[in-house]
Structure formats: C-alpha cells, structure tokens
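The structure under discussion is supplied below as structure tokens; questions concerning it will follow.
What you see is the complex with one protein chain gone and the rest in place.
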C-alpha cells in the first residue's frame, strides 16, 4: 500500500525518496520521478519527514531499529510517520527509539484498502507528536479523506483495534443473518440487498455480502491481505486483551472471536475474514 | 406512520379513504381531500385496495377480523395490503381471512421511520399474492424507495426479523466499542466519527452514536417507538426462535439478546434500543 | 419408568392398580400382584391416589383429560400425582381439571433414570396441594431418596428446568475441556479422571466422560431417552424462555443452547445429549 501513497505524493509535486527491500517494486515510482535510497537510514537522512508502511510489527521494528534502519538517519527537526498497523507495544518501542534521536514521531495506522490508497481516500488514526501531526496534515490530506489526532502514542493502534473489533462482530452477525435467511427459505441475496437499503447498511456488507452468499471469500478484496490475516489471527484477540486489561465486558466480541477460532480450525486462515460464515454452517458429521 | 403514507398518496392525486379509531387523527388528511369512512369494513367496501398500518399484531387482527373489520368489506377483485409489522402467525391468519372472501392479500411490513415515511423513502418487504404486488407497485414506489417481493405469506415478517436480528447485534457490538474506547482513554465521540468514515459505517451508528456517548436514548428518533419496543421485547427473541426452529446457530444474536435482557432488568424497556449500552456499563455494587 | 416405580410399591405391599396403553407392558406387574384396569378413568375411580408417568405433555393431557381419562374417575377425597416431566402450562391445565372434580393435585416431576427408579433413588420435585404431598410422602420415600415441596403448581416444572439448564451448560463446558485437553496434547481420559477427584466432580461427568472421549453417546445411559431428547430440543430452550420472561441474564445457558443447536443441525437429535461435544469439533470443510 505504500506504493500508491507515494504515487499520490509524487503526483502533486512532492520530492519523494523511496526504499523497498525489493528495489524493483520501486521502479514504477522511480520512472515517475522518485529518487531511490539504498536503506531506510539513507531515506531518513535525506528527508524531512519519513513515512513507513510495513506489513507487520516485526518488519516495522526491523526497518526502524535494525541495521541501517531509519533511526540511524533520524535527528532533531526530522519526523517519522509510521502508517503501518502495529500493536501498542511496537508503536511505543519505535517511538522511544525515534525520540532518543531528538526527532518527532507520529503513529498513523490507516483504515482503508489498496483501492482507497490509490484514490487518496484513506483514513489516518494518528497519535504522538502533535507538532508533527500538524506539519504532515497537508500530506495526509493528499493521501486520505480524513485524519484523526488521538493523543499519546498507542492511541492510534488502540482505536484501530476497537474499530476492527466492531468490524469482526458485525461480520459474524451478518453471517448469521445470511445463513438464517437461507435456512428459513428466503433468498440470502435479497437479504444483502435489503440490508444495503436501510439503517444498518454498511459498505462492508455490500462489498462482501454477494460473495459470501456464494461461499466465496476472495482475498483480492479492498480489505487487503494482511488486514484479513490480522482480523482472523490477531486484531479481535488483541481487542479482547485490551478489554480484559480494563475489565470491560465485551460478550459480543467474545462470541465472535469463538467463531473466528472455528473458522481457523477449518483451515480458513488464508481466506478473507468473511469466511467466518463457514463457522456457522452445519457440517456433515464426519466423526467415528 | 399511516398518516404520512396516506398524505403522500393524496399529494399525487390518489383517491384516498381513511379510517382511524380516533377520528380526529384523520382531520389533517380530510382537510387535504381524503374521505373518511366510519369503519375498516366501510373502507374496504369502498376501495379497490386497502392499506392497513397498525401498531401491533392484536390491532392488526382486530381491525381485519373484528367487528366491522376490513374482512367484512372485502370481496373478489379487491386487495388488502398490511404494512404493519406483525409476526408470521398473525400474517398467515389475516391472509386466511382475506382469502376466504375471495380477495387478494399482500403482507408488506416496512423498514423505516416516520421521517422516511414523510419523505417517501420506506422499504417494503412484501409477500403473498404476486398479482396484488404488481398492482400496488406504483403506489409502493410513491411511498418508498424500494420494494422486495419475497414469495409466500410470512416471508416478509421473517425477512424483517432477520434484518432486525442483525440490527440488534450491531447495536450491542457498537455499544461494546463505545465503552471500550472510553475505558482505554480514547474519546468515544471520535470512535463514532471514525466508524462513520469507513467500511463499517452505517446510518444507525451515525444517528444513535452521538446520543449514546452522552448516555441519552431518545425515543423521538427516526426508529419509532414501537420499533424500539419490539427490538427489546420481541424481535430479537422471535428471531432466535426462528433460528431455533431450523437449528441455525446464532451465537452473536444469542449473546446480544442476553444484553437486551439485562437492559430490560435495568428498567430500560421504554428507552430507545440503543440503551442496551447500559447493560455493558459497570454499575456500582449495591448488594448487601 | 412407571414400571419400576409400581414394582417398588408392590414390593412393600401396596395395593396397586395399573394401566398402560399397551396392556402387555403391565403383565410383569400383574404377575406380581397388581390389578389391571381398562382405562385411566377406572384406575382413578378405584384408587385413593393415582400416579401418572407419561412420556410427554401431550400424553399427560390425553390420559388425564381425554376420553376415559383419569379426570372422569376423580372426585372429592382422591388425589392425582403426576410424576411426568411436563411444562408449566400443561401442569396448570391438568391441575385445573383435577381441581374441578373436587380432588387434589400434586405435580411431582422426577429427577433420575430408569436405574435410579429401580433402586428407589429418584428425586421428586413436587408442587400443588400440600395435604396431598403429605399424604403421599411415605410413598415417595419408597420410590425415591428425596422429595421437595416447592409451593404452587408449576414450581416443580420450573425447578426441573433450572436444574436441566445448569446440566446443559455443564455438559457443554465439560465438552470444551475434553477437546481443549486433547488439542494441547493431554490425554482427555486423564482429564475426566482428574475432574472426578476434585471440587467439580459430578456423577454426570464420571458417567458420560469416558464415552465422550471415545466419541460415543449411547442413549442406554441412566439419563433415559426422552430426557435426552428433552435436553436437546426442549429443556434448555424452555429454560431460556423462563429466563426471558423474568429478564434474567443467562449468557452461559444461551451460549450452551447455541451448541445444542449446532449438534441438532449435525443430525444428532437422537443421540445422548453428551453428543453436544461434536458441536465443538473442527469438521473438515465440505463447502463448495
């Protein structure tokens, strides 16, 4: 997703320096005017503000704090904006390393998809240094349709977990509705359409519903691959951990999480998270 | 809600005859050109198609099958369209009485609110006689923005239950998110706004969220009074009964139903169904 | 189960008159000294106290209020003790008919099995006429090991539902433990043994556990056939209805009920209720 974001910055005339572990992935951007640096450190050294978009917490830490990592290139007056989705602890760790260099840090996980990144329609959930937030706001406005500043580092990650918790429960509930409508003799496709017209209409339902009715869970969907994996294996569980830590009762999310566990035990971890519907289907009994 | 619907028919020039147990409620319509009949029977006798909008199953049956009820005025060539929200059994009962008179029946519960009724933006979930459906389609298009024909009598009620089941679970899940965000130090108003921008954005969340954050559950909301009562006391439970009857597992709805029960035990039956959020709040311990 | 109960009364020298729809089932009792009457009415007419043990609510009503039913033989000074397991409404209906004849009524559902009936180890949950309770107490002491008088008619049925609700949840929880222990590499048979030694040891676990570990759910178990069917199809659901009627939150029972629904959708309705464990097993995915 970093690629379409960089592209949007190039399009409006920003000076962009790019780096990727696999240099060839940067070629399209270079052909449009981006410069290439040979390491995160070099990018950070040559830029006022460095944006990082990594696939997971491990990569986010490695690219920042590892050998030739961005931290080595940071210094006073510079800013580091991490738009990856990471957990609270990772975000705090990166923040500490950046701050130790006298630079500013902004955690800014995005809500959106590759398509929305291309269209400049992302949502940024930022937290950390307010001055850096204000500095990069014009850039965030190029990349997305809205941005939220949420206070101290970790709050961006927490907000994303809460949103994804609701998302996970909604998908499980929608699955129940689809299967129940079918079992009582209604056309589940019509349910999807009815839902799309009323007070509970949500883009996710319209996007995923038609495929779910056909027992298809393509991962090429706007909610990109790692998002889906996170949902099944991590986000809902992390959200429950967050709720546990403050003794907030979340029985719906807990019940939903049980269904995602069933889906995983069915070997569906590599499917889109809408595959949770399979957890609610009656399987033919195959026990001895 | 019958009033704004009749008004919209009058506005486009339909000949409308109205009746209400409390005649004065019809006065505004009469002043705009509607005629008044003194009983449901008389309305039915004088009209090609009779629309019924009643508050609950008992009234729906009484107005149809009771003394001077619509059934007595029905006959071959006439049609009866019940846009009330009733259960499957009630709908089937009314259907039988209407059919016994040689007339046609269409069950057509609406999804919407008084505001949407005024704006002609209702959604009709119809089932029953297809020829009557086709006959009244132009009228439904005046009253609403979409209409679905779902087959045999009872399917309209069933579809509405499934939709409301999802709605009840979504509201419970949203409540969890609001409270969790608050407990971990995020601003729940911001959560409401973040949700409103992304894949899980739903009109219901935007409408109810801001009040829920303030622990307010006004019933003057577009989801009108009886809708709310139905949700708390009836719809979710009826949906679970429906699921039970076909052995469809619905753990999310079951968990949500438990929360509505808690809300009821807190004495919140007369509040909007968004008051379910109270069920998730830590109450100060008042036990001996 | 009526047979071993009658036998125990005969053994201690009571004058017993028996009736069964299928007379041959009474032959063993007759050979031991019981008299046979040709209808429930005749039994009631010839006895001071009539005990009824029927398989379901329909039979209980039929044998009491139907043609040549027991009610016709009742009268002042006589008592009717229904030891069948029926719902609250059925119990109240039978009570009204008996009382209308000037006779006394005692609802007395039993907790136990055929084996326990043979051993005189049943538990009686009685409600209704206290004087009849006191009159038959010596008989109940022959048939069972304990008896409870619970007040007004319906309370016996309600108490049985509450007990069975706990039973259903416990069985579901035990199933989770067995499967979890197995998945983490422990021997589930050892879990069954460990449980049997400590604070949560229960006869049901010891009885069913060893078979459950082997994925076997024989219905020839002490909890007899109809008991099991009731559990899967009726008792837990009725208990949830009871809880709904008083707005008592029962999230554990609700979650358990969802598992029994899954078990039913797997076609396990004719298995012992311990087959609920199948609902928690990962099934190979068989979807298109």
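Every chain is named by a letter (A, B and C) in the order it is written, and numbering of its residues begins at 1.
In the analysis below, a residue touches a chain if its C-beta (ideal position, glycine included) is under 8 Å from a C-beta of that chain, and two chains touch if they have at least 3 such contacts.
Bear in mind the structure is a predicted one, so any value in this text is a computation, not a measurement.
Colleague: Using the touch definition up top, pick the residue from C:46, C:131, C:146 or C:215 that touches the left-out chain.
Modeller: Selected residue, touching the omitted chain: C:146.
Colleague: Any idea which of A:8, A:72 or A:257 touches the chain not displayed?
Modeller: A:257
Colleague: For chain B, enumerate the residues touching the unshown chain of the complex.
Modeller: Contact residues on chain B toward the absent chain are 215, 251, 255, 262, 265-268, 278, 281-288.
Colleague: Since one chain has been left out of the picture, which residues of chain A touch it in the full complex?
Modeller: Output for chain A: 237, 243-244, 247-251, 254-255, 257-259, 261-262, 264-265.
Colleague: Need a quick check: the contact residues on chain C for the chain that isn't drawn.
Modeller: So the residues of chain C touching the missing chain come out as 111-112, 123, 125, 145-146, 148, 150-151, 155, 158-159, 162-163, 165-167, 169-170, 172-174, 176-177, 179-181, 183-187, 190-191, 193-195, 197-204, 207, 222-223, 239, 242-243, 245-256, 258-259, 280, 282.
Simple rule for what comes next: only the chains that are shown with their structure count from here on.
Colleague: Compare the two sides of the chain B and chain C interface and say whether they are made mostly of the same residue numbers, over half shared, or of different ones.
Modeller: same
Colleague: Going by average Cα coordinates, which chain is farthest removed from chain A?
Modeller: C
Colleague: If you average the Cα atoms of chain A and of chain B to get two centres, how far apart are those centres in Å?
Modeller: About 37 Å separates the centre of chain A from that of chain B.
Colleague: Can you work out the whole-Å distance between the CA centroids of chain A and chain C?
Modeller: 53
Colleague: Which residues does chain B have that touch at least 2 chains other than itself?
Modeller: Residues 243, 247-251, 254-255, 258-259 of chain B touch two or more partner chains.
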